[in-house]
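One structure is given below, represented as structure tokens, and several questions about it will come after.
The complex appears here without one of its protein chains, the remainder shown in place.
Showing subunit A:
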Amino acid sequence: MTSFLQQLFNGLVSGSFYALLALGLAVIFGMLRVVNFAHGALYMLGAFGAVVLGDSAGLGFWWALLLVPAALAVAGMAMERLLVQRLTALDPLYNFLLTFGIALVCQDLLRMKYGSHSQPYDHAPFSGTVDLGLFDYPAYQVFVLAVSVAVCVAVWLLLTRTRIGTVVRASTERPELTRAFGIDTRRWVTPVFGFGVALAGLAGVLAAPMRAVNSDMGADLIITVFAVVVIGGLGSVFGSVIAGFAIGMLQALGNLYVPVLSQTSVYLLMAVVLLVRPAGLFGKEEHA
């Protein structure tokens, strides 16, 4: 029982990363109808950002947690303005191809500079464990889970309770109608893109102390996250986050009971969801 619960907790922690990335993807997709393939690469840049800040500037984890997502948000906004925006009038698949190219370039540039072995990160903010009643658990992992849940809830509140959120949701669902009400939806496109990218960067910084930091870390993750958003329904921010946590747990339990399926379980689940509910568990059928 304890090992079951412990594994479930491991699943929630890895689900934290899926949820943060899926959240960013879903927010960007909602506003721009763009699936950002570079999301995994930006996550990787976030982790490398933390490593570089620690090694060359001597700035610790908390600085990285603040500065790296902010810097990536600026980079993301520049990317949207200079590149992505040129293609938004065309078929959305062109932007998928563009961001795929950006992902390959980022990944290979870092591989050129750092090789493909993992970079050590030794600015972890805490060590030690916390007593969760039934078992002791590494304190940092508990922190990651808490941050991820807090961010997801905060974004949820931002989208549902504030004026900005209302505008963003309205331009997601009925862009023409929203414009007809005199709201300049294009004004929000760039900041929303930057925000989604910042979430990927945040996930990257959070990953630095507990995961292998190398040029492949983003690519491995993003494909799983694509499966997550297909399962959850990309049109649904809520569904993407829930699917992120759920799939983290599913994989962890798979590790425990059917180790041979640990890497493929998420794809099998995707197959089942496509059979039963092609639009995703929380999605609605639409042309994208």
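The working rule: a residue touches a chain if its C-beta (ideal position, glycine included) is under 8 Å from a C-beta of that chain, and two chains touch if they have at least 3 such contacts; residues count from 1.
Following the convention adopted for this analysis, contacts and distances are computed from a predicted model.
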| item | value |
| --- | --- |
| Per UniProt record, name of the chain withheld from view ["Amino acid/amide ABC transporter membrane protein 2 (HAAT family)", "Iron complex outermembrane receptor protein", "Sarcosine oxidase subunit beta" or "Oligopeptide transport system ATP-binding protein"] | "Amino acid/amide ABC transporter membrane protein 2 (HAAT family)" |
| Contact with the hidden chain (one of A:Arg111, A:Arg161 or A:Arg186) | A:Arg111 |
| Listed residues A:Leu8, A:Ala75 or A:Ala219, member touching the removed chain | A:Ala219 |
| Footprint left on subunit A by the chain that the document does not show | 35, 83, 86-87, 89-94, 96-98, 100-105, 107-109, 111-112, 219, 223-224, 226-227, 229-230, 234, 260, 263-264, 266-268, 270-271, 274-275, 278-279, 287-288 |
